Every structure is written in structure tokens, then in C-alpha cells.
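I'd like to ask you about the structure that follows.
Heads up, one of the protein chains got dropped from this complex, but the rest are sitting where they should.
This part shows subunit A:
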Amino acid sequence: MIHKYKLNDKFILLDINSGGVFKIDEITYDILDHYPEKDRNTVTKLLQSKYKVLDIGQSIDEIDTLISSDELFSEQESITYDFKNNTSIKAMCLHVSHDCNIRCKYCFASQGNFQGEKLLMDEETGKAAIDFLIYNSIGRRNLEIDFFGGEPLLNFALIKKLVNYARDKEVQHNKNFRFTITTNALLLNDENIEYINDNMDNVVLSIDGRKETNDNMRYTINNQGTYDIIIDNLKNLVNKRGDKDYYLRGTFTKFNLDFSNDVLHLADCGFDKISVEPVVAKPDMDYALCKEDLPKLFDEYEKLSIQYLKRKKDNPFNFFHFNIDLDHGPCLYKRVSGCGAGNDYIAITPLGDIYPCHQFVGDEKFKLGSLETGIINKDIKDQFYKANLVEKTKCTDCWAKYYCGGGCLANAYNTNLDILSPDEVGCELEKKRLECAIMIQTEQ
């Protein structure tokens, strides 16, 4: 399978099964509309009014060379979903707080409480979660914990205790913990910033972009937009963070279809690691994205990619979805297994209930079990185990499958009530992002 496209006046060719990427000229681009299905003579006749016969022949020779070395139209590797290590847990979204100090219109967590009571996780449950991760991570060394909410800084004392607890345990069990915190930045101060920068491998900081964009969706319980409260906190943390990872993480919705301006605003504020992503929402919400929005959103991604390249030299920033490592990306097993929700990735609630991921928390039918019982809902676990590229028929013929991994299962469920049936709008946006990301790579 191949995929070819034109973007930013460049012609780009992908060999899907191998992951090969090529820059091609317009002749080759046109030839590949017909070749190799049609033979050389037929293709030459079809295109000789537009190109020199000599050039057509040369291009076909080059295509043949790549086909013969299995670099183009390469064979599909036979793969099953019985992956090595696929069911051993490695990552945990730890909901230390089901309470939040702000209100966001698009919040999938029902304003922080995930359709339940406002709760903070206690120390016993937090430690039990870490023990659960250690004992269910056979074969894995690198373990990831994301302190999540609600707003996790509402339970900051617990976070510090749990980091100490995990650090004590990791040597004993030959594990390497990597911590992330996802925060709305409202409670950031010098003291917790110092702790976060010392102890968190990654920080995800929520802000949607321009003040009007952010404040339309993210506001305090007194209806005050959060932008003016958090922007200096964010700068304070990032300025002190050095080379360690962080992302400013925003959401775009129907209300800011011109989201490239939000990304560029954050870059202009001096932030250099930015992720702004489409909202995950049920289609009937007024802020949900729909098919009719796609042309505008495609245009935005293209505009952003061109700006991204322009700034690369003098004022570079990193946009999460334009990151792609063509040479050292994940292996095919990872790409086929996708996000790993419910198997190598789980979410733990403040009461110790286990869900496939943070997006499903609170929906009882997806509850896998608890820290006391372990994972007992084998039916749900099995459904998520099978939610991979082998089983997703909509993905089989998609050129983007090995870059995307099959998409967000929560997004699929929200749209189609079926985790095996990816959300079409999400798929189209993913493909455009990937085309932009790969185009950027061909220019570096």
C-alpha cells in the first residue's frame, strides 16, 4: 500500500507497510496514479502529452528499483494481536482528585467529579495503586504514573507521599518510575513549581490558547476566565523547568475553528512545547466538531505547518502532533496495539476503582474492577485487548493506520458506541496532522 499527497508545493510518497517516506517530483506523482497497475507502455501513452517520454521512463525505472528492493509496495508483515507483553500494565492514570477548582464546558469529567461524589484519594489507596502497578507489570521496567484529576494539585500532599513511596519501591523491584502531572495551573506557586520541576518527568499544563478562546471554555466557579490567573504561573514553571519535558495542552472546539492562532499565540508567549487538540465530545454538544468543519480545520493544520517551518530557524517551537520520528519511532507491535487502554494502561479512581482509561472513568459498565478485587471484568478487558488494528476493519485499508494506531477508543465510543469503530472526524483530522508532520520532516 502507498499513499501520496501534495502539501506546501511538495509531492510526498509513503510506503505504508515499511514506513518508508520519499519526496517525489510531479511526474512520479502522476505516474503513480496508473503504475504499476497499468504497464509501462500504457502509462507512457497516457502521460506523454504532459511529460517527456525519457523522463517518464526514468521515473518508472526508479519506481521499479524501489519495488524490487521491497521499499515500495512492500509486503504486509503478518501480525497477530497476541503481542509480547501487551497485557502487562505499564502506565497508570492516577485520579488523586475527583474535585476541581475550575469549570470547563467540555470537561469529560463532569466538572471534575466524573459523575460521582467530589473525592480526594487517600494515602492507603494511592499506595495500593502503586503496589498494584508494580505487581502487574511483569516484564516491564519503565512504569508511568500520571497524577490526574479533577485537579491533582488539590491533593498535592498525597502526590508528594506517593512519589516518595514509588521511589522507595522502584529499586527493590527493578522498576523505573516516570511521573507526569496534568494540571490546570491555577494553584501553581513557587513551592509546588519547585517540587514539580524536581520530581515530574513531564508536566501537562492546560490552557486553550488566546485569552478569549480559553476564557470561553475554562473559567472559575465564579465565572471568571482562567487565562489571566494562570498565564504567569505557566511562565514561572516553564522558565524554571530547564530542559525537562512539559506541554502546554489545549483543546480546540467548534468555537475556535481557527485554532492555529491559538497555537501561535502560545508560541508567541514564549512557550516552546505545545499540544492543542480536537475536543472529544458527543456529537450533540454545541462545541463538538463535525464533518462540515473539516475543510476549515484542514486549512488550519496546513497553515500551522507552514508557519512551523518558517519559525524553525529563528523562533522554533514544538507542536506535539507534528512530532514524528521517522527513524526511531515505535515498532509495528506498538503501532498495531494502539493506546493500550484497559491492558497496558489503566485509570484508578480516588476510591480505587479501575477503568480502562481516564476517559471511561465514571461509566460503570466499563469498570474493570478495583484495587481490592483486581481486574475481574474480563469481558471489558477482552474487548479493549481486541481494540487494535487487527480487529478494526475500518483501519485495514487506511494509509495512516501505523502512524495513528487506531485512534482514541473513547472518541470511537462517544461517536459510534463501539470502541472498534473509530470516529470519522477524528480520523480525518489525524490524517491531515500526519500529512503535515511528515511534510515537515521532509523539509529538515
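Going forward, a residue touches a chain if its C-beta (ideal position, glycine included) is under 8 Å from a C-beta of that chain, and two chains touch if they have at least 3 such contacts; residues count from 1.
By definition in this document, contacts and distances are computed from a predicted model.
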Tell me the UniProt protein name of the chain this structure doesn't show, selecting from "Multidrug ABC transporter ATP-binding protein", "Hydantoin utilization protein A", "Six-cysteine peptide SCIFF" or "NADH-quinone oxidoreductase subunit H".
"Six-cysteine peptide SCIFF"
Of A:Asn142, A:Asn164 or A:Asn239, which sits in contact with the chain we cannot see?
A:Asn142
Only one of A:Ile24, A:Val263, A:Leu304 or A:Cys398 touches the unshown chain, namely A:Ile24
Mind listing the subunit A residues that contact the chain we can't see here?
13, 15, 17-25, 27-28, 55, 58-59, 62-63, 65-66, 70-71, 74-77, 79, 83-86, 88, 90-91, 93, 108, 139-142, 144, 146, 178, 180, 182, 202, 204, 247, 249, 251, 275, 277-280, 320-321, 323-335, 338-341, 344-345, 357-359, 402-411, 426, 430, 433-434, 437, 441-442
